[in-house]
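Removed: one protein chain of the complex. Kept in place: all other protein chains.
Just so it is clear, A and B label the chains in written order, and each chain counts residues from 1 on its own.
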């Protein structure tokens, strides 16, 4: 197992080292799980107790975090998350992959073209006319349909399915069970109650550009015609649904279980929280940020973070929540003031009428 | 590649033709993607700019749409969507399918019975006693469990799983990764904290009737006993969950990521928006329409469109949204009126007391 001194790690991470520079570590772990040969990290003071008890040799921390333990090597960084990611990458063991070549139990169509050093695992299937780039990896059971193209260095985990004609770029990572290119959900409505829906042919395709990651069991439907497109460098989490003819902008980030209805375009560098639903035929601006579980049902303004159903600027939504929260007391107070007014007015009217009786008649 | 004249298309679509009837087209595309040999369509005036720039030869449009370009052949229709669907079907290339017969790498149990011209792809598996109708297509990796029945002309995409004993009708289309007949989620609660849940045997089955389409990675659980039933002609989108003992009425349409809890019955021709959740043991009337992301937690009235959590008539929900939206101003205004009343009453009381002092004593 590779080991490194903490001073080597400090150099790698651009960190200021406090403590013994010669101490050796051989892996990464969380504060709680770390053993005496591990490096760990702590960003948030709320983990102070775990920090006080960790058995780690070294800890990546922000410049300002107060640490009372003198036995720990501290790697002080401006950006501890990023620094720790570099250190993790140093120790990360290569995950096992199918061996280069075509496994004897894989099935590759004779007209498929395979790049150098492809690795095709057990029971993977490559259809007629499909083209795999260099070093493409198909894990067991992955299915690349006829006429698909898969770019260099892309990895398809077990049971990924590319329907026919789908194109996936280079350096993509598709997790197990992801389905790319199933039919969009399109039907002409019945002309009369009880008559059947008429399927609208879904003749288009899906293009997944370079450097995209797609989560396990996510589904991205092919276009009615033209292309459903996942832009370069976009990251999609597990169980996401992208409907036909959508376009997801480059560098966008969609958390798990998001659903996007047909023909919606999401700009570049969007960030969309988990379980959010986005209606069809909408255009969302570059850099839009939408909180988890939101429901976007109309056009939305740029430059703000949205939240709720229907999604509105987050600040407003939380103001409304607070208002609704206060509502019972607020109504009670208004009612009390009105009741008090009624009483006082009654009194004034009564006094006035007595006074009139006094003064008049 | 097949080509057709625009006058042929007009005849097919029942359209009134404006422009050169002899112009030939060889495919369909969107306004933006169309090339000079394509036919496209435009229904909504909001796409006027794309229409002004399209390179298409011909455009399917509504009777009334104003079009300023004389170079385009126009196919004017009463129902452009339906017309264009017919034209798309004309040009739709047959999607590649496994060849008829049983692939040498498929595994069919000796007691399974196969209809004429079945096509069973690589690594597909057909269990003991299963019965496949005529022309059934199993894409690579599809699994038909023991004792299943699959009707004529039904197509199972890669990695579809039918658990044992499930029945799927004729002309169904099941997309990749759909799982039909997994155990319903049923457990007897622990008698005391810390004791285990007791699994309730899920002895029933699933029946998917004719002409049903089920989306990628959708899951439909088998019944505790009896049958979970998907009615004839129902259309279910990707990642839908249907729990044990549910019944989905004929011709119903469920959008992506809908979840339906156990023993709920949904009437015929229901339309349910994406990500909606429906509680257990409910009965929803025929023709019910429920907006996206709603949550149905109690019995609901017929004849209206529902929305929100808990789901209520959509009109009311939007009235409530509007009210809550106005609430801060509304409360402010009420408070202002009350404060004004308080001031005026104070003044009246004060004047009265001065006046009494004037008149009295």
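Going forward, a contact is a pair of C-beta atoms (placed from the backbone, for glycine too) under 8 Å apart; a residue touches a chain by one contact, two chains touch by 3 or more.
As the structure is a computational prediction, the values presented were derived from the model and not from experiment.
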Of B:12, B:107 or B:134, the residue in touch with the unshown chain: B:107
Contacting the left-out chain in the complete assembly, out of A:105, A:281 or A:319: A:105
Which of B:10, B:42, B:208 or B:239 contacts the chain that the document leaves out: B:239
Contact with the hidden chain (one of B:65, B:304 or B:345): B:345
Which of A:82, A:281 or A:319 contacts the chain that the document leaves out: A:82
Residues belonging to chain B that touch the chain removed from view: 105, 107, 123, 125, 127-128, 141, 143, 145-147, 159, 161, 163-164, 177, 179, 182-183, 185, 187-188, 190, 193-201, 203, 217, 219, 221, 224-227, 239, 241, 243, 245, 257, 259, 261, 275, 277, 279, 295, 297, 309-310, 319-320, 323-324, 327, 330, 334, 337-338, 341, 344-345, 348, 351-352, 355, 359
Chain not shown, touching residues in chain A: 28-30, 32-33, 81-82, 85, 88-89, 91-93, 95-96, 103, 105, 121-123, 139-141, 157-159, 173, 175-177, 211, 213, 215-217, 233, 235, 237-239, 250-251, 253, 255-257, 268-269, 274-275, 287, 292-293, 308, 321, 324-325, 327-328, 331, 334-335, 338, 341-342, 345, 348-349, 352, 356, 359
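Throughout what follows, only the chains that are shown with their structure count from here on.
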Chain A-chain B separation of Cα centroids, rounded to whole Å: 23
